[in-house]
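Okay, so here's the structure we're looking at.
A single protein chain has been removed from this complex, and every other one stays in its place.
What follows is subunit A.
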């Protein structure tokens, strides 16, 4: 199909370089450099989408990032389907596939459009009111209905196959926006030689010079000057020019986030990342973010073909596309006249300019008149003909009365004036102030080292903008420590004035009317909705916004906020600043999750920690479980075994002969120094001064509030050296806890703490044969019970490498924990494994470790305790030094609640039916017949099948548990109630004889 609206010789694109694309399956042709929007318009297509709530046909409103209507899906392949892409931002590439959204069965005929007729149902606040009752219907009825009826594009259903890059950058001057103002500021700042970064969301720098036809700078056409300036900047070593890059977040201390779209515009992106996140720290920031044109608010102002005057001008002057053949203009300021003049000069018929102002005058008006364009002053557009495309406008005197006239048009250019883009300034926590004379919010109080220049600062006219921006760029460089350069300031001839305009609804959409005059196109919010919100009691704009959802769509109300505010203010009878302005938040425009996540996905989402023996476990068929960042061997199934069978075999084998267990993940801290014992006294409840070198002790660590924080076996290697172990999960926080006290509360103690968790691999060898297994490999340590009793530690060698050998047990069997330097972990494990096989030992995993310790009633901090358990609750009173004058938690333990009767205490539970295994976390009651809600007196903390006991075993926290020995309690489950008996915590070898067997 020919591009019948492309004007030969117009615009800046090389029209011979065509690109093919499809829209809703139909093939079209565009030109290299087009956006999808300009290419569609070149083919005469205005209707591109359906609106969010009412499914109204929608066209292309703008030519930039503020676009609320023209959202489409861009499909590269099955997994690359990006929804809600603004057609005005998406650059065309050969082979691009676009689809319209939120319509069924087709864009031209959409069943959902009945919502438009049912609109009273969808009026302001409908989310809050209509569906309040009954509650249950939300899930089954209302939500599915709303979700299918109202909405935007469809999220992709496959993982994102693209990759995203990230960069940190530092500079002295960061310029946000590459229009005339940004370029001038960057040129001035760059002269200093300091590092300058300038970014702009468009493919080329130039900003509004893209459409402003009358400007000349340094004797050049404005656009050509901008390209030359951009090239000059790009050639400087100290300047980085980032195009297709949106500054979307302004954070504290001049930290600005930029999203660079690297390859979305390419036909074949190859290996390039899709987008790149820049995190920039700048000494000074120059905000040159420009302004955004507002639409006029009148009945049916959303018909395809109605578009911003500046957009129509951009399509003409840059893309060489006429948005119609017979266009009308509806405005309240001068800038739209420029659009009419440009179109007329390009041979497009301009049917009428409708101007709300009574007697429009000035050079622009004169020029339009001289070109023979009819001007209807003091009139408004009160009706629009056409549904899928505007076909006519009906014009009426502003003040009412006779003289209604209908004029045929195929496009309508609208402009209510320009809103300064103070979004990033506001994000910087600067305060905007309302300038009543020009009816604009402008930067007021700055809180960061930044400055606004040009249109975003309310500066009108190109000459004034460049003056201001150039001076600000030079000043920013000076303040950042640079010296001004010698380059001359750009000279401007000819410039347009875009000041003034109007806010709020025009004739035909006044209070009392029921027409659909849209304020927020993307969220389908009308002037009537805003008035209704006020009538229903919303006083502040923050409330009006939430009630109507005005400005809450993905465009964040770039075109709608000021109109909404003005209508609310009028209805409230208040001045605009009294009603307030909603807060602007990051991101300025939508940012993909991919950009924010960057490389931190999949395997790079979080580090995976593997022990030195991980490879052996893998080769020997271990099933792993995640414990924090660690991969731990869970169990080692042999041929044909399920988990249950494997764990049963491992549990029995350890108690019959022996087992090898990888305990390397345990936290390990070396506490060294002349005051090491004194420090240990303060950090743990136990006494340490009298512990002999070479002996071990089970230590309990509390927080200051008296609750158990961590536990572990501590070996005293020498008078001044302790080898402390912590739980796997507690390693980092225990180190932090110790450092905190050592640095801030007990700095007088001469102690040095070192985390040694990763320096030592730990192989637990547990079971009656454990000594026989390690003995042939150990040198220099007497392993006899006399020389090395239970709970002792020795330093020596194993397999020829140094070892810290602990005789200790977390299984209840005679046992050792062999610490060797991590690099030797796997080799020593292999050697021990070879020995173990001679004694029918097994390798066992964390599940068996858990069962064995539960059989012995050894607690696991974090499983059997939950941060509200005291040593007494856990039956560990014996570990609290009664004669100690101080330790962390000593006072907390005396709190009334902690010494009160009836606290939950750890006990054992035996199910009446030994085959029933309780569920961990299950609640316990004394009387199962009581009415619901029952009084719960405890819960199950650990529960396993114990093959060694031939029955199930469980630990539980139960109110006054130790006084309930022998009592029957009940565990109500959804399908039955389980009867249990309260017992002691030790289920196996109650006397502890096997430790020395």
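Keep this in mind: contacts are C-beta pairs under 8 Å (C-beta built on N, C-alpha and C of every residue); 3 or more make two chains touch, one makes a residue touch a chain; residues count from 1.
We take it that contacts and distances are computed from a predicted model.
*Asks:* Select, from "Heterotetrameric sarcosine oxidase delta subunit", "Isoquinoline 1-oxidoreductase, beta subunit", "ATP-binding cassette domain-containing protein" or "Heme chaperone HemW", the UniProt-recorded name of the complex's unshown chain.
*Replies:* The record names the chain that does not appear here as "Heterotetrameric sarcosine oxidase delta subunit".
*Asks:* For the chain left out of this view, which of A:374, A:618 or A:740 touches it?
*Replies:* Of the listed residues, the one touching the omitted chain is A:740.
*Asks:* Please pick, from A:235, A:885 or A:900, the residue that touches the omitted chain in the full complex.
*Replies:* Selected residue, touching the omitted chain: A:885.
*Asks:* Touching the left-out chain: which of A:704, A:830 or A:990?
*Replies:* A:704
*Asks:* Of A:447, A:514 or A:689, which one is in contact with the hidden chain?
*Replies:* Considering all chains, including the one not shown, the answer is A:447.
*Asks:* By the contact definition given up top, give the residues of subunit A that touch the hidden chain.
*Replies:* On the subunit A side, contact with the omitted chain comes from 251-253, 255, 279, 281, 429, 447, 704-705, 736, 739-740, 743-745, 747, 885-886, 890-892, 895-896.
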